[in-house]
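Heads up, one of the protein chains got dropped from this complex, but the rest are sitting where they should.
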Amino acid sequence: MYLHVQRLINEIVPDEPDPAAANALQEGLGGQFGEMRTMMQYLFQSINFRGPAGKPYRDLLQGIGTEEISHVELIGTTIARLLDGSPRYQGSPTDPLDTPGAGGATPLAIALDQSNIHHYLVAAQGALPVDAAGNPWSGSYVYNSGNLVLDLLYNLMLESTGRLQKCRIYEMTANKTARSTIAYLIVRDQAHENAYARALETLGVDWGKVLPIPKTNAEQFPEVKKLLDLGLQSKQYTFDLAAQSEAGKIYQGMSPSQDGTVLDASEQAPEGVPSTIAAERFEEFAPGLDPDLLALIQATADLEMADVQPLYGPVAPAPGATT
Amino acid sequence: MYLHVQRLINEIVPDEPDPAAANALQEGLGGQFGEMRTMMQYLFQSINFRGPAGKPYRDLLQGIGTEEISHVELIGTTIARLLDGSPRYQGSPTDPLDTPGAGGATPLAIALDQSNIHHYLVAAQGALPVDAAGNPWSGSYVYNSGNLVLDLLYNLMLESTGRLQKCRIYEMTANKTARSTIAYLIVRDQAHENAYARALETLGVDWGKVLPIPKTNAEQFPEVKKLLDLGLQSKQYTFDLAAQSEAGKIYQGMSPSQDGTVLDASEQAPEGVPSTIAAERFEEFAPGLDPDLLALIQATADLEMADVQPLYGPVAPAPGATT
Amino acid sequence: MYLHVQRLINEIVPDEPDPAAANALQEGLGGQFGEMRTMMQYLFQSINFRGPAGKPYRDLLQGIGTEEISHVELIGTTIARLLDGSPRYQGSPTDPLDTPGAGGATPLAIALDQSNIHHYLVAAQGALPVDAAGNPWSGSYVYNSGNLVLDLLYNLMLESTGRLQKCRIYEMTANKTARSTIAYLIVRDQAHENAYARALETLGVDWGKVLPIPKTNAEQFPEVKKLLDLGLQSKQYTFDLAAQSEAGKIYQGMSPSQDGTVLDASEQAPEGVPSTIAAERFEEFAPGLDPDLLALIQATADLEMADVQPLYGPVAPAPGATT
Amino acid sequence: MYLHVQRLINEIVPDEPDPAAANALQEGLGGQFGEMRTMMQYLFQSINFRGPAGKPYRDLLQGIGTEEISHVELIGTTIARLLDGSPRYQGSPTDPLDTPGAGGATPLAIALDQSNIHHYLVAAQGALPVDAAGNPWSGSYVYNSGNLVLDLLYNLMLESTGRLQKCRIYEMTANKTARSTIAYLIVRDQAHENAYARALETLGVDWGKVLPIPKTNAEQFPEVKKLLDLGLQSKQYTFDLAAQSEAGKIYQGMSPSQDGTVLDASEQAPEGVPSTIAAERFEEFAPGLDPDLLALIQATADLEMADVQPLYGPVAPAPGATT
Amino acid sequence: MYLHVQRLINEIVPDEPDPAAANALQEGLGGQFGEMRTMMQYLFQSINFRGPAGKPYRDLLQGIGTEEISHVELIGTTIARLLDGSPRYQGSPTDPLDTPGAGGATPLAIALDQSNIHHYLVAAQGALPVDAAGNPWSGSYVYNSGNLVLDLLYNLMLESTGRLQKCRIYEMTANKTARSTIAYLIVRDQAHENAYARALETLGVDWGKVLPIPKTNAEQFPEVKKLLDLGLQSKQYTFDLAAQSEAGKIYQGMSPSQDGTVLDASEQAPEGVPSTIAAERFEEFAPGLDPDLLALIQATADLEMADVQPLYGPVAPAPGATT
Partner (left out) sequence: MYLHVQRLINEIVPDEPDPAAANALQEGLGGQFGEMRTMMQYLFQSINFRGPAGKPYRDLLQGIGTEEISHVELIGTTIARLLDGSPRYQGSPTDPLDTPGAGGATPLAIALDQSNIHHYLVAAQGALPVDAAGNPWSGSYVYNSGNLVLDLLYNLMLESTGRLQKCRIYEMTANKTARSTIAYLIVRDQAHENAYARALETLGVDWGKVLPIPKTNAEQFPEVKKLLDLGLQSKQYTFDLAAQSEAGKIYQGMSPSQDGTVLDASEQAPEGVPSTIAAERFEEFAPGLDPDLLALIQATADLEMADVQPLYGPVAPAPGATT
């Protein structure tokens, strides 16, 4: 069972809208080696896991898989922010609902020249479950052979390829919004590479010189360097609410990345940052409510919500819970 | 950000393996109107949501979306159990690794006659991200127009179609494992129909006689009846760890299902039941470890795990945390 | 612009439900060489046609394309009839809505063993836009190079392959419902082969011995023989409401099939037979109306409809217009 | 059975070629919510319809479905016109066949920068059965649950989403050819929304404030305003040749759009405008005939066509039959 | 550049037709981890290879890739043989062309119950480019990151998964035709695993206990044991006509499989066995020639063929060249 907290797993640095960068990031969201893939692959591997003696391995898969859902949330939100307002449309301050297209204007003309017109035509300047070439995510991507060694090896290759592609995306754009999330995911991919490489080490592999983490010298990317200095590449959260995860039995010892750090699985989750809700975009008719409906919603918002009785969460407010 | 607890959202009743029923349930997992679809659709609608005034609607989508991840976990596990051991293969008690196929035996011969041979050939008797006809799940299923009314209307139709198909699946098999999960999902789909129908009511619709919940008289299915008597069709959990969800501002009042119940969003999450790990299946070479590797894993299992410092979860053991 | 008359282009002979035969016929509906393909291909070729001097060729494509829509209607209806009632479900005569699944029954159990479970789970015992192996129809099938000779040659090959596959389907089942439609389409495919072969003859090809109509000796199939005796293989209707079609300038002269007949395009359309509406299937919750809604519909049905002012159609009732 | 008349259902206003606009319109032709989808969905819903008492509903689906075929014809032709001549290739007046590419020229160089290179490489500057992102149309789009209420609800959502997307396309381009067809389809989509909303009203729904027609204020688009003033949003043709349609029993009364108009189904079909055939494009080798073949075709064109005996159409020439 | 010799790379043992086994083998031909995948993946990796210093690695990929084409030929032929004659159709000895379907017979009735009806309806009892669940092979399967270590790691995982699935197929059927090819491919997959594992060893990896060759104890499968005794798992042919391959610089030394053998790349190609042409199948209208056309072909067969001047091949007949 899964629970949610209204916080993003990492901060997104503000910058200009940039639809081309947004499209490149789609590979990290809906591509063959993106976050939807890792999320689903580890979820299926956890569900179908065989061998009770292997619980630490199952828990490692489960924990990383849970983190990947938050990565989908993070990169999806990043893409949405990069797209939001990209038409630089200037609506009427007094009557925004009337204005779009008035007098034959073409406020969405920008869409015709972009990498994926669906960002405007279908998704109202939001993220899509597709890759950077527009291919929809496919269930056929999920690899789950049932054989533990093969699944671990595939996962190691999957994280390494994801990280390789993100290093290439980093080289495609200097947009700070894009790079803040890309840099974070590069480092977290390395943490996951460490997890699967270490798991294979517990079974006998000595990686020698070729742990397949592409030699990208990503530490020379300044945003990445900052996170490496924090040791984020050697930390794996359990994301486990009841302290039942045994992933720490594997995720420990010297890092297979040979960077001198020690693997650490002693934290439940990062603190995260509050998430926010995007503004309306009238030229997309999103959310498309007229003043009457907005008034109805306002009335709803004034209602007192029933008290929620927490079962798994803290009674005290979560850190930074001031959205 | 998402967290996990090692509990299933509902109990799965044991029964015989039944690969045909397992395949029918794949529609509820990986079909166009299955749980992977609802999970992804609400996740994208939450991420791309527009209009801060609409937070209660966003929170409703977010909460149901989080529940759907647990539904994927539940129905995936159910399918895996229905498949597990379906070849009724009897391995050697002393040296299981040697036996499969020895002397020309065909322990997986059953696979040739099943609905989806991939359950044996690819997935080691586990769940697949495909529908009952074998089509892989596709990102093109996700609907997120950005227009609030249309998104709510689509979601209502989506839940209703999912429930309609599950009622048909119920009529296809009497297997108790299959029916226990199908019945639970039929009732939860109704709770979600109530959510979206009620959200549209807050905006002015009066459903009159045709709230599009198929007139299946599902309450005549005994397993469904039991859950309806518990009022599960009128309850929506927040799945929110920090009590920030405002979904309860919408999910309240008389049920649009006109069954006389009152909608209630005052609970964080159901208690759930402990989850377990499936047994090895040697004829599938899953997990495929030989005695040496098993010994290594056992040594790993004896290690002391580092203490996890909880940030969001309770210090005290979760209810029933005795997996 | 298209108009419709509530008549099927050919009669469907009644026989037992036969879901296996229904599934085989899906190839003829939604397969790569089925009627959806020919319909869409000729529609696109007509729309994109280049060269005003080639109007007779455009009109030939347009006319055959229009016929193919009626073929989609015919084969879709045939499939629906073959599936309808295949579970042989015996509902309660007094309260049909309550009965499905009552007491744990499994009225749709048959679905688990069929070629395509979607016929029951998704389509309520109706036709689907997929082929016999369950692949959805794809726009990538449509061939329209813009080069007249290549388009004609492709169409000739397309009709011949469709006819070849239908001859194979004929050999797969003796069900009379299936065979009545298959036999009709075998003969009409030949009429279309004649059309495209003749069009190429007007441009200089002499087919000699290998007009690519598979040597199936289909005239030995009794249902086919009957239609050949009527000369249906050498007749092409214009399906043109305003007598503007010039297809007859091409579809004339001795048949390239070398069966001694003369091609004839002097008729507008076949007479057809009245179409009917299928019965309810309660176990599918289709149409899923309860007594109150049925009463509402009945009230609607008693209303007087406004008089329709015909623009293109006859004032007098069409032949056999007594549905 | 279907018949055809060589007239387009609405006039296409001439303007410059505009391949970017053409590509945006592909969403309206081959997209998930485009005209191929509505055409096929209603065709399947008509074929598989259950419940003879529901004939007025079946006839409504049938009539709208027939109209959608003409919409495919209209938008496909519009796309073809927007593409036609877009390379602005100037062929030799005396020997057009020799010139393309002569001396290393690159008359199709424009194709490399366009949204969909297939418009030039595959389709000879014609329409394709794909969406604006290049995805081929898929049979998996078709929704036909067999449950009348769900099918009507889906259709309402489908038309509304199609209209929403067309409003966005309108905002993307000021090309008059594109806008004339987009505006017409926006209004016709509204007529179909009225049809499905009204059908649900006959079953008890009171839409109150949220009939899910996006609040686009499309009446401020001048081309749309003109058609609304003609009342086209409240008129549904039967497209029925033998006056057997009972759709008018539903499509009547005050419009659910609450624009004060009365729904009217008393006309058979609009008058339409004559259709024409596009010019040759030598740089595409379309139609690719040399002088000899053109002479053969001319000879064919001089032949006297056999008289067509009308069964369903008028004996007198149709209005405007002077193509 | 590629050349061909009319010999199969391994012998196919005769046995009864067995369409279910044929369908299982389709996974090995057209599946995600089948021979079409390995063939295309290594072909692309060879074409796109970067780094002249890495020639031995490129040549290794090139040589294995060339072998995979012969594997496609081998497994495709095996599937065709397993399907051939499966309807056990008894044609007329005197006039085979007339008989199929005569008198209403259904010689292809078997097709309705098989795993993939397309084997009969589309492919005339031949192999298809699809997997065992009927999914067409997709170019999206090909992995070629350009990063040498990742490509080698992926290839190792790919071969191991292919071998795992083939071991499962072995357990599904005792048909000798199927098993002779499956056993051969199991052993050749191991040879390729050795190649990629060894290549990674040259770069520093010590596999210890977990070279990801599934612990299937495949040597207990008798057909596999025989080939292992011949050392086929430790031999890699160059398939190189001009002795330019440097693959032997890598494929040498002790086998990473730790079976005590030494890797050997000193042979060009196996001897192979003559290939043959399948018989006609009249019920499939394949090849569909009537007596006149057969006579024409016979006349052609009597012609003297022009002498071929060999550039790369031997003047003397190849071993066993007596097809």
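Per-chain residue numbering starts at 1, and chain names A, B, C, D and E are given in the order in which the chains are listed.
We take it that a residue touches a chain if its C-beta (ideal position, glycine included) is under 8 Å from a C-beta of that chain, and two chains touch if they have at least 3 such contacts.
All values derive from a computational prediction rather than experimental measurement.
Just so you know, the chain we are not showing touches A, C, D, E across the whole complex. In the complete complex, the hidden chain is touched by one of C:L153, C:I182 or C:A218, namely C:L153. From the options A:T181, A:T216 or A:S275, the residue with contact to the chain not on display is A:T216.
Where subunit E meets the omitted chain, the residues involved are 1-9, 30, 36, 40, 43-44, 47-58, 62-63, 66, 69-70, 72-73, 76-77, 80, 122-130, 136-140, 142, 144-150, 202-204, 238-250, 252, 264-272, 276-281, 284-289, 293-294, 296-298, 300-301, 303, 305-314, 317-319, 321, 323.
Taking the whole complex into account, subunit C touches the unshown chain at residues 32, 135, 138, 140, 145, 147, 149-150, 153-154, 156-157, 160-161, 164, 200, 203-210, 212, 214.
On the side of subunit A, the interface with the absent chain consists of residues 20-21, 23-24, 27, 115, 132-135, 164-165, 167-174, 209-210, 214-218, 220-222, using the contact rule stated above.
What we mean here is this: only the chains that are shown with their structure count from here on.
Traced through touching neighbours, the fewest hops from subunit C to subunit E number 1. Against reference pair C-E, the listed pairs A-D, B-D or A-B yield one interface repeat, A-D (criterion: more than half of contact pairs the same by residue number). In this structure, the chain pairs B-E and C-D differ in their number of contacting C-beta pairs, and the larger number is found at C-D.
Greatest Cα centroid separation from subunit E: this falls to D. Centre-to-centre separation of subunit C and subunit D, using mean CA positions: 22 Å.
Centre-to-centre spacing of subunit A and subunit E amounts to 41 Å, using the average Cα coordinate of each chain.
Shared contact sites, meaning residues of subunit B that touch two or more other chains, fall at 122, 134-136, 138, 140, 145, 147, 149-150, 164, 203-204, 209-210, 214, 284-285, 288-289, 293, 296.
An unclassified topology is adopted by the chain contact network, corresponding to no line, ring, star or complete arrangement.
Pairs of chains meeting the touch criterion are A-B, A-D, A-E, B-C, B-D, B-E, C-D, C-E.
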